[in-house]
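Omission of a single protein chain aside, the complex is shown with its protein chains in their original locations.
The block that comes next holds chain A.
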Amino acid sequence: MEKPFAITLDVGSSKANKTGSWRTERPVYVDLLPPCSNACPAGEDVRSWLYDAEEGGAGYERAWRTIMEDNPFPAIMGRVCYHPCETACNRGQLDEAVGINSVERFLGDEALREGWSVSVDAPSTGKKVLVVGAGPSGLSAAYHLARRGHAVTILEAGPMAGGMMRFGIPAYRLPREVLDAEVQRILDLGVRLELDAKVTDLDATMAEGGYDAAFLSVGAQVGRRAYIPAGSAAHVLDAVSMLHGLAEGERPLLGRRVAVYGGGNTALDAARTARRLGASEAVVVYRRTRDRMPAHESEVREAEDEGVLFRWLTTIKQVEGGAMTVERMELDDTGFPQPTGEVDELAADSLVLALGQDTDLSLLDAMPDVAVDDGVVQVDGTLMTGRPGVFAGGDMVPGERSVTVGVGHGRHAAEQIDAWLAGRAPRVPADRAVAPYDGLNTWYFADAPRTHRPTLETVRRQSTFDEVVQGLDEDNALYEARRCMSCGTCFQCDNCFGVCPDNAVLKIGRPGEPYLIDLDYCKGCGLCASECPSGAIAMEPEEI
């Protein structure tokens, strides 16, 4: 080719120069476990469903379906869960945790409004599974087993399904139509539910029904009593029976001044219920201090708002009609309450005991191979009892007791039962590193204070069982979902693609793989990793 004056070489592109050879570290896209999911007892993939919800519109249904993969009760969870996800949320270190629970409730309610449902897509396995108890754990297990193609029968001793969701949690926290709708959705999958069907001998029931496996979730419904000397005119009852009776339509006679003994969530439910039943004074008596109360902070706050009173560091010595003798306690060095000998009088027409609950395990009497220790059934890591094929979960096994934990047990057991029935080894979840706050580049997130759910005005909370905490509207729910920082996984903000000085990040937009590093040119400067808002890029050393 004829070249211009003084030109001896053709024009070349710098692309001939593969600068990737300079690199000592390479960027790698990672997918870390976000702290919300790490903390969720039900094992929800929170970040994924928030990601779907962030789109709004059609994204809501996808988000709801993602929740339903793990938890069949989004509308219930969005009301009664104590949301450890929010406690763990990294955004709490920036401004305030993302209102995960309120978004979940919005999605759950949206599903009920729109009538979204799920189906059984797995072929029938021909296996029969017995579930004992229709509480959160049993219903969750039944749901997951049914969706895996098993024929499920639930035997429930009580007259209605729901367990503690119905007989423990008052209607002002969980309206019954929400509970009924989400339970019905499970039954619609073909799960058989028999009410008033108490199992007394598990072996016999299993043999009779030809069941291949069983999941036990009878809960803990027996109110624990404490020995308190009481006069004949004293009116003492236990919180579990009181709440249970109320759910069945009874109105317990409590009088004008009600004392509740205990410091857990049930104690607060009992006190708040007493206010609604007309007690002018409801006092929670607890032997330790507020910060040592097992009850959840939000419940304590809501109870205070409703005028529930508290007597900290106090035990009850004796109960007479109309009055109780109480003793002041003091915490010792180990934080244990010790009596001081100082006594006082507390006026009360009735005393409600909320001192914990025990489990009725009589159905296992004929099964010595199922170990029971400290009043609860012993299970292995797969939730299987000493008897092969018999699994247990919820409040009847050791561990924290809550609806969410129960739902998580139900799902976990369903997976294990499914594997056990198929003769497969139980799935061991991969150990994933949790996305730390320090890994985020929070500069990129818009300043966005949290939206709080409105609450019912106090007057109505003291006299009615109307729901106290209201839901978010669509705008707020969308805003709240969009506060998610997507800890530890890519959410396609294009920062890596934009900040690379070498154009070595390729935008390919494949699902699950939005970008690719062009190792021919990546010099390993680390800008993409450093400017990634969600900490989804790690720099890994090259082998040199």
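Operating definition for what follows: a residue touches a chain if its C-beta (ideal position, glycine included) is under 8 Å from a C-beta of that chain, and two chains touch if they have at least 3 such contacts; residues count from 1.
Convention: contacts and distances are computed from a predicted model.
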- [ ] Quick one: find the hidden chain's UniProt protein name among "Sulfate transport system permease protein CysW", "SigE family RNA polymerase sigma factor", "Pyruvate ferredoxin oxidoreductase" or "Acetolactate synthase small subunit".
- [x] "Pyruvate ferredoxin oxidoreductase"
- [ ] Identify the residue among A:Glu177, A:Asp365 or A:Asp494 that touches the chain left out of the display.
- [x] A:Asp494
- [ ] Write the list of chain A residues that the hidden chain touches.
- [x] 9-19, 22, 54-55, 443-446, 448, 475, 478-479, 482-484, 491-495, 497-499, 501-504, 507, 509, 518, 520-521, 523-527, 529-531, 533, 539
